[in-house]
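Here the complex is missing one protein chain, while the rest keep their positions.
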Amino acid sequence: MAKFLSLHDAVAANLSDGDVVAFEGFTHLIPHAAAHEAIRQGRRELTLVRMTPDIVYDQMIGLGMAKKVVFSYVGNPGVGLLRRLRDAVENAWPVPLEIEEHSHAAMANAYEAGAAGLPMAVFRGYRGAGLADVNPNIKMVECPFTGEILAAVPSMQPDVTFIHAQKANKKGDVLVEGIVGIQKEAVLAAGRAVVTVEEIVDNFDGLHPNACVLPAWTVSAICTVPGGAHPSYTHGYYGRDNVSYLEWDDISADRERFTAWMQANVFDASPEDFAGRVTKFRNAT
Amino acid sequence: MAKFLSLHDAVAANLSDGDVVAFEGFTHLIPHAAAHEAIRQGRRELTLVRMTPDIVYDQMIGLGMAKKVVFSYVGNPGVGLLRRLRDAVENAWPVPLEIEEHSHAAMANAYEAGAAGLPMAVFRGYRGAGLADVNPNIKMVECPFTGEILAAVPSMQPDVTFIHAQKANKKGDVLVEGIVGIQKEAVLAAGRAVVTVEEIVDNFDGLHPNACVLPAWTVSAICTVPGGAHPSYTHGYYGRDNVSYLEWDDISADRERFTAWMQANVFDASPEDFAGRVTKFRNAT
Amino acid sequence: MSDATPEEMMTIAASRALRPDDVCFVGIGAPSAACNLARLTHAPDITLIYESGTIGTAPNVLPLSIGDGELCDTAVTTVSVPEMFRYWLQGGRVSVGFLGAAQLDKFGNINTTAIGDYHNPKVRLPGGGGAPEIASSCGEIFITMKQNQRGMVNRIDFFTSFGHGDGGDAREKLGIATKGPTLLVTDLATWKPDAVTKEFTVVSLHPGVSREQVQQTCGWPVTFAENVETTPAPSALELTTLRDLHARTKAAHSGDAA
Partner (left out) sequence: MSDATPEEMMTIAASRALRPDDVCFVGIGAPSAACNLARLTHAPDITLIYESGTIGTAPNVLPLSIGDGELCDTAVTTVSVPEMFRYWLQGGRVSVGFLGAAQLDKFGNINTTAIGDYHNPKVRLPGGGGAPEIASSCGEIFITMKQNQRGMVNRIDFFTSFGHGDGGDAREKLGIATKGPTLLVTDLATWKPDAVTKEFTVVSLHPGVSREQVQQTCGWPVTFAENVETTPAPSALELTTLRDLHARTKAAHSGDAA
């Protein structure tokens, strides 16, 4: 049952060294504030899971918090490569990084199977694709009706999932809308789930009956963090800070500049700083 | 791409003798008008597919239109048994009826796999259940990661699916809302799809972005049939005619009474009659 | 209040077994009445799920079907049927599954499929619907049914859903990790499975019911617990709430649109 906690307390209670953790969001609703809190709390030896690791995983990897990353696309969306991740993979800086790589279809199916309580996901995929040769977690199963060979991957069931969402009501039900991505599956597949929201409202009266709502009893903790997705965006609240994504390409190109940026913008900052970062994007939605 | 047709023309163009056909609806939005049109057009040798065959399948089976029914629950919901179906299964009246029986989980997964273009659905099911012994379309597959034995059924891909929905816009996109059931999957899994709607509107402006919308290019034909779900209901338009469901128990108990009812209410009726049948339920939603 | 009918007593006894934080997969009929009575009395925050996709629903009247409009109107959210069976039932999120039965044996195995031979049935029943996977995926299973010799039988004709099989560790042997049937509430008594054999054992007789009545309406030799208690009589609140619920339901379903 969802508890209303400060972000500090929610992260402290739900994320431990060595956890398999997903900070999910598919361009939209990326839980930057939660990840920054995990950085401040100094978590280590994490297995970071996400379909589309972007700059917030680049930050965590650049700080050496991860021993492994599981992903299907590692890039700064629309900008280019992830330079801290490259430095870790190519040069083991600051620490070596193990990678487990899938296709989007495989990761999406793996979360879906995780939410569905299954040990594996079955789909038509990886035909002729090189990943099947380098990732031992890609196997094949035969359809007992047609003989067709289909791909199988283990289901994805993180220890804990963090997401950002539009709002919660006072009972702790959570609303996600717009590009809903993989968030519902990532929450339902996980052992624990922490949600940062833009605001708490009295109730969801008048909401469309088929909107994506996570009932309070599927969520461990809810934290109000306005702007908590920045520089990602929150549909209905504020637009994407594309300039910050473009700037990250320069910041992350240099180890010292990266370190200084993290000190100023994460270690010396707090969850309350996110609200101010999105002010000028509030008319953009 | 969706064509706007009369119900007569849509059924004539899309349903043939011998087809595997799903008239889907999970209590809500059952496409009675479309099924009655199929009755009037005298289709034969159909394989009728539906998770919850209720009175409209009882009517089609009672007329001898089906050679087989694939289902997971055959009942008059909340009332009792289906007496015409029983007569066919127990006494081969008016013709013998082959049955293929699944659980809800299996049928739901089979439609889902059909929509997903897969040859089979995999799920955790049928453990200790007798259906696995009497239905050869239930098999087992082994998870290559854990060794767990899971159930598998062939995916469900009807030749044609009929559904009833709230509305279409002028481009032919279709909105389904409320208890959406299995309709999206049944449409996407089928070779052809015919949708009856309460009304055509100019556009879907202001609709929730994650509402269940079937784009025009996924639908073969759209027919405006106000009240077309009666005695089922259409969320936002009219309530369920529970009395008609209760009365069916008597009508269907007797072969002659059944035949007379079908003559008066189906053969001598038209799609336009449905609007009048729901008038008194329009305040009930 | 002592004027409760046996069926009312059954519904009330069943409702009491539900805990305030349960997530309950509800069938139609007596299970639906018991679940909603619990919600309207001691368990206001209980989560009721109907297989039509409605999660956290709070109907003012009992639905005639598992997909009535009021279930959606009052739900926290309404999901598709595949999602219901994959994420919510199979995903292990349901603590209690509530089932009725046409035939039941002493190990909680249920038949709602056919009387007689499956391929040549004497009576073709509606079939399992969600029951086969409800029985294996929910944390535990509560069963309610009115006692009679035709229903409570020594051997069921068809295993629509698996209870404790032939008893003991039958579930574990099939790789089923959930508890299975942990409670049977009839119009005469409350039963729980023996810790070892898993045979349903009478633990409580409803007020005014004798052991003989229980045995006469049951097709297997009944085992009684060492200490058989008497089910507490319905409270005024329980009985009034249930009767009001049934009265509202009858008015809504028998007349014109409510």
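A, B and C label the chains in the order they appear, each numbered from 1.
FYI, a contact is a pair of C-beta atoms (placed from the backbone, for glycine too) under 8 Å apart; a residue touches a chain by one contact, two chains touch by 3 or more.
These numbers were taken from a predicted model, which means no experiment stands behind them.
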| item | value |
| --- | --- |
| Visible chains that the absent chain touches, using the contact criterion stated earlier | A, B |
| Listed residues A:14, A:59 or A:109, member touching the removed chain | A:109 |
| Residue among A:162, A:245, A:258 or A:274 touching the omitted chain | A:245 |
| Of A:51, A:219, A:251 or A:266, the residue in touch with the unshown chain | A:51 |
| Touch residues of subunit A, complete complex, unshown partner | 26-28, 51-52, 71-75, 77-79, 81-82, 85-86, 89-90, 101, 103-105, 108-109, 111-112, 123-131, 134, 148-149, 178-182, 184-185, 212, 233, 235, 238-240, 242-243, 245-246, 280-285 |
| Interface residues of subunit B (partner: the chain not displayed) | 1, 112, 115-118, 173, 184-185, 188, 204, 209-213, 215, 217-218 |
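As a working rule, only the chains that are shown with their structure count from here on.
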| item | value |
| --- | --- |
| Two chains sharing the most contacts, counting C-beta pairs only | B-C |
| For subunit B paired with subunit C, centre-to-centre distance based on mean C-alpha positions, whole Å | 28 |
| Multi-chain contact sites of subunit B, meaning residues that touch two or more partners | 123-124, 148, 178, 180, 212, 235 |
| Multi-partner residues of subunit C (each touching 2 or more other chains) | 72, 78-79, 86, 90, 137 |
